[in-house]
Structures are given as structure tokens and as C-alpha cells.
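The complex appears here without one of its protein chains, the remainder shown in place.
Chain IDs A and B follow the sequence of writing; residue 1 opens each chain.
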Amino acid sequence: MSFEPKIVGILCNWCSYAGADLAGISRKKYTPNVRVVRVMCSGRVDPTFVLKAFESGADGVLICGCHPGECHYAEGNYKAARRIPLLKKMLSQLGIEDERVRLEWVSASEGDRFASIVDEMTEQIRRLGPFSRNGGGENG
Amino acid sequence: MAKPKIALYWAASCGGCDVAVLDTNEKLLDIANIADIVFWPIALDFKYHHLEAMEDGSVDLCLFNGAIRSSEQERIARLLRAKSKVMVAFGACACFGGIPALANFTNRDEIFERAYVEAPSNANANGTFPQTLTKVSEGELELPELFDTVLTLAQVIDVEYFVPGCPPPVDIILKVVDLFATGQLPPVGAIIASDKTLCDECDRTKEEKKITKFYRPHEIIPDPKKCLLEQGIICCGPATRGGCGLRCIQANMPCRGCFGPPPGVVDQGAKLVSALASIYQGDSEAEIARMVEEVLDPAGTFYRFGLADSMLKRKRLQQPQTEGIK
Partner (left out) sequence: MKRITIDPITRLEGHGKIEIFLNDDGDVENAYLQIPELRGFEKFCEGRPVEEMPRIVPRICGVCPGAHHMASAKATDAVYHVDPPPAAKKLRELFYCAHVLHSHIAHFYALAAPDFVLGPTSDPAQRNILGLIAKVGLEVGGEVIKHRAYAQDIQAVIGGKATHPVCGLPGGMSKAITEEERKDFEEKAKSLVEFGKFSIKLFNDLVLANKEYLELITGDIYTMKSYYMGMVDNNNKVSFYEGDIRVVDPEGKEVAKFKPADYLDYIAEHTEPWSYLKFPFLKKVGWKGLVDGKDSGVYRVNSLARLNVSDGMATPLAQTEYERMFDTLGGKPVHATLAFHWARLIELLYAAERLLELCRDGEITSPEVRTIPTATPDEGVGVVEAPRGTLIHHYQTDEKGIVEKVNLIVATGHNYPAMNMSVKRAAQGLIKKGKVASEGLLNMVEMAFRAYDPCMACATHTLPGQMPLEIVIYNSKGEVAERLSRL
């Protein structure tokens, strides 16, 4: 049985969640590997959520927000734009591959785009394999 | 009435926490008057078999410093847990892993390779490595096994109280002893320090947090009266528990987080990423890329004392399996 990645998707209410919803309404076919969590703004995404997702068994985390300049709260997505790359640098020092955490801007009308992002990310992580924190066991 | 019994022990430790106890100076004599110290390898000659011979629960208070990274340290931690009524994780290493937990970026094989083979001063053509069991002509010699992963004390045994700091300041040490002696120890699980962040307690002038560039501590000479973060020097104050007396700040150097995360924060590193990225001024891709460049060692700086205690605990030990490649 080939490995099915578990991806946690944290989507902002105003743009990206609506975009994901549009993909659904349009009956767009795409891989079912994302579990969606809705937040009001991508600026709400505390890096701790990403770690918690991995600790809880996720193989990847997708964060989506409004395009720069279009944030419902004006600046929230800029905070995400700075936090997530810095978080990814820290995670790479912990041996976590770049592809496992992804930040994308998805507008309410970009249903197709959301679907392709999920397809692409699922494939990348399938190739990387499962996320396991202590591959060789904790002691020894 | 018999005096209460206190034990002190050091696992993967530097001895600094024991020195901190000694830095209570003449007050230590007062402690020795109200309690019997029954085990303290740095200062007294009680051996492991003395500890084994003690009755379970006969030690009233154990101050245990150091992280757990060998089979011997784990054994003594469990032994002391059995012998002690109250167990205190004493110092940053026992509480969070401390500096020794930086070894969670690597593993035993890599450490051995560097220490016994690669280091330029080595004369080890045979590639000899330390062994847990060695046969010599006279008999056998044993060494404890070293773990790949450094653990906090609470990851090995139950711990009643936590005293953070590297080392804990003298006033907190005296407070702990006083609470114990007067029967006023707080509810189990308490961290005996401040409930605020270091930033809250820092007396430097704070204006507006708008950083346009991160500087390394040797690249500028910071104003000793203004907030270091506002001057562009990465300081872990926003996500570090207070109570240390601002020892490093007063030396004009930034905080590196030895008091651990403040109340409500489960991962110190993640919070520091969040805090610093939030206040950096830059919205364009180029500015953001530059900010990421400027933070040279996020994991080693934000988890300087707490890698073992972080959510992910360590760098992943092996490459992931690859399955289902078409």
C-alpha cells in the first residue's frame, strides 16, 4: 500500500477558505489528503500550530492566505509572509524538508489553483515519505 | 526531631548549579543547620551504594540538576525518585535540557566520529571508540551507554517542582529552601520563578518595536539604556520567563532564554519566530528574504536551552523512508 500523506491545511476565512470552497462547489477533482482548519486570517497562524500538526502525526502543513495587499485585515498576511519562511529555516535545521511546510496566497476565485496546489504538495510529500520525528528510536 | 534530609545530584551537568548553591555563601551554613545533606557528589563522599541503602521516601527534598543522556544518569534519576519525597528539576538542564540538549541536533555516532576520529589532535589510527564493556588483562571495565537523545528530567521521572536558570540565581535558590523549610511549597508542578516575561521585567527604555535589520552582537555597540531588540539585536526576552534579575541584559548582552518559556507558551522557539517576524519591518519578498538571511541560527538561538523540551524535541534521526515512487 503506498503511503497517503496527511496534510493539515490552515486556511484564512476570507480568501483561501472561500477558494477551497469554490473548488468543492465546482466539483473539482483533487487528492483528498488535506484536512482543513479555518482561521480568520493567515496572520492568526502561530508557528506553534505547525509544530503541533507534525507532533500530532501530520506529514505536511499548508497555510493559505489572501494575496499581498488584499488581506481582509490589511496586514495580517504580511505577518504570515515573514513568520513562515523563518519557521521553515528553523525546521530545516531540525531535518524537516522544505516541501513539508508551504505558504500560498489563494484568492476566493482561485478554486482551480487551490486544487492544483493540494495535488502538487501531496505528490511531493508522498515522494518524501512519512514525517517521523524519532526515526531510529529515542534512546540508543 | 530529626532534621529533614536533602540530596543534590548532577546528571549531564557542568557543576554550575552546585556552585550556585555554594554561592549562597554564609547562608549555606544556615541550610546545613536546618537539614542534613545526605548525598552530594561534588561536595560529599557518599557513594551510590549509600543511596541504594536508604529507605524509599526517606529523602525529603532532592535538588536534581543536569539533563539525562546516559544509562547511568537515568538509573540514578530513577533511584533518587524512589528515595525522595519531593523532586525538584534544578536548573535549565534538568528543566528543559539546557546546553547539553544542543546534542539533539546530532546523535551519538556523529559525536563519536568527531571526538575520536575526526578531531585534528587525534592520534587514533586504529579508530578506537569507547565501549560499554572493555576486556583488559586484569578483568572487565564498564562504561555507561550514551543516548542519541538528551532528555529533560521530567521526561524520565515525575517531578514536583521546576527551578529554571543557568544557573538559578541565589535569591531563587534561597526562596526554594525557605518554602521547603516552612512547609509552604506551592502546588505541585510549579515553576519557581516569575510569571511574567523577561521583557516585562526589563527596565530598558522601550519605544516602538520596528526592526529594519538584525545585527549580530559584535557588529554594533548597543546603547545600554535602550531595548536591545529595538536596536536590532536578537533578544529572546519576549518569550522567556522572567525572574533572573536581568543578569545578561545588565552586561549589555541579549537574553538567550535560560529561564525557559513563559506561562502559556508550549514551544519557546516557535514563539520567538512569531514575535521577531511580526515586528520586523518588511513586506516585499526581497526584504523578507533578507530578514531570514539575517537570522543566522534560528533553531540554535531560539532553542538554546530548550531543545529537549521543544515540541519536536530533536532533529529527525534518520532520513525518511521512500515509498511508492513511480
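Going forward, contacts are C-beta pairs under 8 Å (C-beta built on N, C-alpha and C of every residue); 3 or more make two chains touch, one makes a residue touch a chain.
Computed from a predicted structure; not experimentally measured.
Asks: Among the chains present, which touch the one that was left out?
Replies: B
Asks: Have a look at B:Ile34, B:Ala115, B:Val188 or B:Ala289 and name the one touching the chain we're not showing.
Replies: B:Ala115
Asks: Mind listing the chain B residues that contact the chain we can't see here?
Replies: Against the missing chain, chain B presents residues 10, 12-20, 22-23, 25-26, 28-29, 31-32, 36-37, 40-50, 69-70, 72, 98-100, 102-103, 105-106, 110-111, 114-116, 119-124, 128-131, 134, 136-139, 141, 143-144, 146, 166-167, 216-221, 224, 247-248, 250-253, 256, 296-297, 300-301, 304.
Here, only the chains that are shown with their structure count from here on.
Asks: Using mean C-alpha positions as chain centres, tell me how far chain A is from chain B in Å, no decimals.
Replies: Averaging C-alpha atoms per chain gives centres 32 Å apart.
Asks: Once bound in the complex, which stretches of chain A touch chain B?
Replies: 2-3, 46-48, 50-52, 54-55, 68, 78-79, 81-83, 85-87, 89-90, 93-96, 126-140
Asks: Which positions of chain B touch chain A when the two form their complex?
Replies: 105, 107, 145, 147-149, 151, 266-267, 269-271, 273-274, 276-278, 280, 282-283, 288-289, 291-292, 295, 297-300, 302, 310-325
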